[in-house]
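Working notes, beginning with the structure itself.
Note that one protein chain of the assembly has been removed; the remaining protein chains are unaltered in position.
The first chain written gets the first letter, and so on, giving A and B; residue counts start at 1 in each chain.
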Amino acid sequence: METTLFYILSAVTVFGTLCAITARQAVRAIVYLVTSFFALALIFYILGAPLVAAFEVIIYAGAIMVLFLFVIMMLELGSPEKLPKPRLADWWPAVILFLAVVGSVTVIAASRQPAIAPGFTAISVREFSQALFTRYGIAVEAISMQLLFALVGALYLGRRR
Amino acid sequence: MQTYLTLMLLFPLAGGLTCALAGRKLPRQAVEILACAAVWGSFVCAALAAASYAAPQTVTLGGWFSSFDLLIPISLYLDPLSLSLAVMIGFVCGLIHVYAVFYMRKEGDYARFFALLNIFVFAMLTLVLAESLPLLYLGWEGVGFCSYLLIGFWYTDKNNADAGRKAFITTRIGDTALVIALAWMFQLFGTLSITQLNGMGFLMPGSIVTAIGILFLIAAMGKSAQVPLMVWLPDAMAGPTPVSAMIHAATMVTAGVYLLSRMYPLIGSSATAMATIAVTGGVTAFYGATCALAQRDLKRVLAFSTISQIGYMMLGVGAGAVTAATFHLLVHAFFKALLFLGAGCVITAMHHEQDIFKMGGLRKTLPLTFWCYLAGAACLAGLPLTGGFFSKDSILVALWHKGGTLYQSLYALALLTALITAYYSFRMVYLVFGGSDGHKHVHVELKFMQLVLIPLAILGLFGGVLNLPSYIGEGFLTRFFAGLAGGAAVEGTHTEELALQAVAATIALAGLLAAYVRYGKGRSQRLLEAKAYPTAMAAFLLNGWYFDRLYQAVLIRPYQALSGVLWQKVDEGVIDDSLDRLAGGLGFSGSWLGRWSTGRVSIYIVSFAAGGALMLGYLAWLAL
Partner (left out) sequence: MSVPLSHVLILASVLFAMGLGCVVAWRANVIMMLIGIEIMLNAVMLTFVGGSAHWGIADGQLFALMIMALTSAEVSLALAMVVYLHRRKGSVNTDDFDSMKG
């Protein structure tokens, strides 16, 4: 049941992303992407990471994508339809790179096929939190500092002069 | 004894450093008193050391170098030779310092002047007292450096700065020879202690001793302005007169003679080296005297006479008479300092006019200077019973007794030189002080400056008592130096000695007479002649036998041409050009490669992604 769900969700994710990157307007792309991220969040949940799944929804689909939307609105691009689109020729390198990366990873993943064995183990929130605030305490501090810097930087860049 | 020697060195060093570091902050009088006190303190130490002197003594003050078998302690050696020189240096330099205080009254940069004078005294005493050759070399370079700075004391005038450079570069040739000798001796003997080296000469074959002796001679040539490295001394007169008196007459220029006397036990065993030294001395003495004949500049006359007199000293060393050479060195220091200081008085009184043909009549207006100067000139000319007479005569006697064709002909040359010396000394006196067309300009300072001349005049006139000939009484220096190698008195009968002195006295008086006839009586006529263009002979002598031009043509021009070629062809043409081309090529290829950085983010991203994909593909290919 979960296995089937995983493949369905994978298909949704891939399809959503595909629509997002080929969308004609950025706003549409973001909406497609939100869909895709919701599916991804579910995959995370299936993979035994409920916290990550929750954050995926809250932060990614919720905050970051909304931030994108705000910025697109702020930019007053006039008529977004007139923005230049990638020509067909621009897609060729993208396609080649896509094929190269996917092909390589498939080959590598297929050649190292040791373990179907133990299956996936869920990790409890307690375990997760203990690791986060004991072993990775310094990393958390560093990340918080970085967020602060980003905040200051964004304020500086964004002020009117 | 150690205290005396240490203080003797430390007084001038401390004085010099204080003047150099704090001199500008101190009031003028404080600097003057400090500088003089330092040197006189040094003299008192020297005198005390002399009073308590018993036997040659080595005093080690500390270590300097000590690695493997190279041991260079800071040690001083006190023996009759260094002691007598140290006392002389302390006394003469002290007097000249006092003189300089008044001479330089109007000069603004007194701190630098006195700092250099004091450091010079320190370096000179180091040179004289050093027990190890590197320490001696340190003093040797120290005096050269101070001399360079003091010649160019008025450095804003290009001529003065050039004269300083000329002196420094010329003496450097000699210094190089000295360093080579030092290195070679260390390689041969494994030590650089003078006392040890002097006892080791027999270990080496004669040819090596000769070579070392000649290297020392070249060193002495540079420092003591001997032919062929004498060209710097006349130009060195660009410095202030006290400097000329102290460095370029009394002390530094005699360092070469001191060096040869010091190393005499080592190099004296080589007859060839001794003969070379003697010939150099003889030729130099003759050269200096002839050049002094035609000079018009008062200080240049004295400079050439210094060259000539040092030639005599070298002649004495070459004849193996270290005592006689040192005797002449001491007496010469007194009377030549006296002459220079007198010349300084004259020049001050004449508003810095140095041409002797434009002077005259100072006998009446500056009587004290006149009498002292006369005493100095009499010593220089070797008039009987003056100090100069006895000292010069002792060298002549030594030459005569040495025997052999070479030394006999050198004796004849020395006698001829003595004649010329007497002649030009009194030519100078008659032109400067004779006549009646005197005008002068008396400063307050001049009175004090003249007073300094008196002790020097007394020492010069009666310097003979230092070493009276044996028929009058036993010489003090001869007894004092008896223990030294080469210090033994030359033996000879009293009659013979009297006869030789009579010859020397006659020669000197003949020179005086000739000068009187030509410049005493016919002074006004000579003045008229001087206005005319000089004859070829006079011009030849005036320009120092055209040695400057010879060096210009033989050494400096080719060197300049070579430098020009190296500069324009090699340096600019090859090195610079190739570097320029290389830089141009790099710049071109850089700007060509720079086109790769288009500044377009998309291209960067594509290439970056392509690189990543390539690596992934490689990994996949490995996994296949």
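Criterion: a residue touches a chain if its C-beta (ideal position, glycine included) is under 8 Å from a C-beta of that chain, and two chains touch if they have at least 3 such contacts.
Everything quoted here is computed from the prediction, not taken from an experiment.
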{"item": "Residue numbers in subunit A that touch the chain omitted from display", "value": "2-3, 6-7, 10, 13-14, 17-18, 20-21, 26, 29-30, 33, 37, 40, 43-44, 46-49, 51-52, 55-56, 59-60, 63-64, 67-68, 71-72, 74-75, 77, 83-86, 90-91, 93-95, 97-99, 101-102, 105-106, 109-110, 112-113, 115-116, 118-123, 127-128, 131-132, 136, 139, 143, 146-147, 149-151, 153-154, 157-158"}
{"item": "Residues of subunit B in contact with the chain not shown", "value": "591, 593-602, 605-606, 609"}
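Here is the rule we use: only the chains that are shown with their structure count from here on.
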{"item": "Distance between chain centroids, defined by C-alpha means - subunit A, subunit B (Å)", "value": "90"}
{"item": "Subunit A contact footprint on subunit B (complex, rising order)", "value": "606, 609-610, 612-613, 616-617, 619-620, 623-624"}
{"item": "Of subunit A, residues touching subunit B in the complex", "value": "93, 97, 100-101, 103-105, 107-108, 111-112"}
